[in-house]
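Excluded from the complex is one protein chain; the other protein chains are retained at their positions.
We just call them A and B in the order they show up, numbering each chain from 1.
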Amino acid sequence: MKNTLRQVFRSPNFVIGFVIFVALLLVVIVYPLIIPAAPLEIIGQGTFFPPGIYVNVFDTIGSPAYTLNLANAATKRIDAKLTNDARSQMKEWLVADGIPASKIDTTNSAALMALWTKNYDPNKSFSGMTFAKQRAYQRLDASLKGILGTTGVSIATKDPTTGVLTETGNIQQSDYANISQVSNVRVLPLGTDNFGRDVLTELVKAASVSLEIGVVAGIIATLIGLTLGLLAGYIGGMVDDIITFFTNIFTVIPSFVLLILISFSIGQDKRGAVTIAIVIGLTSWVWTARAVRSQVFSLRNRDHVNLSKLSGHSILRIIVSDILPYIASYVVMALILQISSAILAEAGLSILGLGPRTTEVPTLGLMMNWAMIYQAEILGDWWAYFPVLLTIALITFSMNLMNTGLDQVFNPALRS
Amino acid sequence: MADNKEIYLSAKGLTKVFGAGSQKTIAVDHVDINLHKGEVVSIVGESGSGKTTLAKMLLGLISLTEGEIYFQGHLRDIRTQKKKQEYWKNIQAIFQDPFSSYNIFNKIDAVLIDCINMRGGRRLPHAKKVELMAEACGFVNLKFEEMTNKYPFELSGGQMQRLMIARIFLLKPKILLADEPTSMIDACSRATILEMLMNLRDETGMTVIFITHDIGLAYYVSDSVYIMEHGKFVESGTADAVILHPKEPYTRRLISDVPKIHEVWDLSTV
Partner (left out) sequence: MAKVMLEVNELTTKYITRFGEDVYAVDHVSLKVEEGKSLGIAGESGCGKSTLALSLMGYYFAPLHYTSGEIVIDGHSITGMDPDEVRRSILGTEIAYIPQAAMNALNPTQKVISIIEDVIHVHQPDASKKEIVELAKERFHILGLPAEVLQRYPVELSGGMKQRTVIAISVILLPLVLIADEPSSALDVTSQKMVIKMLRDLMEKGYIKSMIFITHELPLLYNVTDDIMVMYAGQIVEKATSKEAVFDPLHPYAKGLMGSIIVPESGLRGVKLAAIPGVPPNLKNPPPGCRFAPRCKYVMPECTHNSIDTRLVEGGREYRCIMPLEQIRKAYKNG
């Protein structure tokens, strides 16, 4: 036993898979302790906020201001305002105005701005320029007003009765606030989803739920498959015929279709995470049962089993001590594969809207579902679906890697 | 000699058919056998002759398609687990491959204690059990102190087979069926195994059935020899009669195919 464990941990495949899996588990366990936010809490008003550090603007204004004179501050400000689109628009107008293209350098913000300020006339209209285009240039010009300026901004409060604005403060272009002194800062490494929920917190919770579903379903499926396989393989005869008949029925009907049908018929209300796990477990035991049965078949004619029979041991004892330990490694591998495929099955169900109730817990599949429905990929809001995909991939990849490693240990013929 | 001793095990018309219709194979074809108490019998045949199937039928591990087996004069009835357990108190086996005869998860102590328990010694004090195990190991020239806490596969093939004999020493069955007990053992260690089996027979009066393809072995140890081909016994009799003066052509061919050293081995008849 100890020797086997040592061998298992020497296998590179297993170790890599194990490390990834344990890392995922640690994140899933430790993250909620550090960040106790509720995963389904809607915090964003609006859809698909991009990832980043969200700093409360109101609180920043109220925070102590520090003057920092940084050399490239002005350039950065201008560059941020002058998007590539804006630059090419400006070049377009200037060229239409008659300035040779070679003299226009869109990368030199200052020169470009100088040219623009000197030459732009909002009322000028060129041939072929539509009214809408002229308005677009006017808007562009308006947005560029003042970016070269160095004056600050005033803060005013409105008197509720008279409506008069009184200046209460002033923000200079060189004013900086220390982010740790800003009372409300929220880091959203993965932004928000379509509902306005923190994707990262949701993802961690979803991973944990999916893993739970996977483990429960995997264990159920493996237990059913193991028991049926043992009975069919060892006892044989009529018992084997009945079990094989059942197994064949379940083989012919695609398990996923069965899953969909059962899930649909249970109805939205009764579909909790555990229920789904049980349903998945009850429909995916077929492969394990077959595999175990054929292993047991070949084992039951071994000499040590015959000698055990001759010693008068009961059928139960023979199955437990003479057959089961010999297929244990196989069963462990089957369990890992069942867990991995159960997670995928749940994801598939949820994408179709037949997974666990959407109001209680998120699952990886549900997150994919939402991202799809709300067209995250079309909008380019990768943070709503890509991390989920990555997580699903990592979980199944790490489990399959562990499985390959175990296979190499238990089946010496596969070792390189 | 064996003739005036009681007949321990006798079988009439033993037949075993596998499969049905066009896939039917008759592994054992109406075989009769009579074993006397304390007799050593060899059933000799090449692979595919049905000798292993016959062995399993005698042991009660395979059902009979036809035929009857009588044990100590009574018709053998092993239809229930309890009756099977009763029968197996009287007949035990040693198989060909020592490596696959042991459950690799059980240590040697567990293997031997299991035998003690089977003989009703479950409630004996531990010290007494150790004494019995040491005695059994000593009988086969193994040191029990060196065996504790080891697994059978840590021993050599010959040692594992000797441990099997130690099991039989503890179980003391009336009949021992040895299926190719030495074919996977080196020629030089075979003598040891055979010697131990014969000693066991001398001490306990056990009846021994050897299943083998080795005619030399059969000749050396047996009182009677049965030659088996395609599920049937083609010749039987005392060892001297069958092997030194074979009558049937199959028997003659079988004997001439074995290398000789004191006589000239004629290779031209290949």
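Here is the rule we go by: contacts are C-beta pairs under 8 Å (C-beta built on N, C-alpha and C of every residue); 3 or more make two chains touch, one makes a residue touch a chain.
Computed from a prediction, not measured in an experiment: that's the story for all the values here.
J.: Write out, one label after another, the shown chains that touch the chain missing from the document.
T.: If we consider the entire complex, the absent chain touches B.
J.: Given that one chain is not shown, which residue among B:Arg119, B:His213 or B:His230 touches it?
T.: Hidden-chain contact among the options goes to B:His213.
J.: Any idea which of B:Glu46, B:Glu131 or B:Glu154 touches the chain not displayed?
T.: Considering all chains, including the one not shown, the answer is B:Glu46.
J.: In the full complex, which of B:Lys24, B:His74 or B:His262 touches the chain missing from this view?
T.: Looking across B:Lys24, B:His74 or B:His262, the contact with the absent chain belongs to B:His262.
J.: Contact with the hidden chain only, please: which chain B residues?
T.: On the side of chain B, residues 46-47, 141, 156-159, 186-192, 194-195, 213-220, 239-240, 243-244, 253-255, 257-263, 265, 267, 270 touch the unshown chain.
Here is the rule we go by: only the chains that are shown with their structure count from here on.
J.: With chain centres defined as C-alpha means, what is the inter-centre distance between chain A and chain B in Å?
T.: 65
J.: Going by the contact rule set out above, which residues of chain B touch chain A in the complex?
T.: The contact residues of chain B facing chain A are 56, 59, 61, 81, 84-85, 88-89, 91-93, 95-97, 100-106, 114-115, 118.
J.: Note which residues of chain A are touching chain B in the complex, please.
T.: For chain A paired with chain B, touching residues are 302-304, 306-312, 314-315, 321-322, 325-326.
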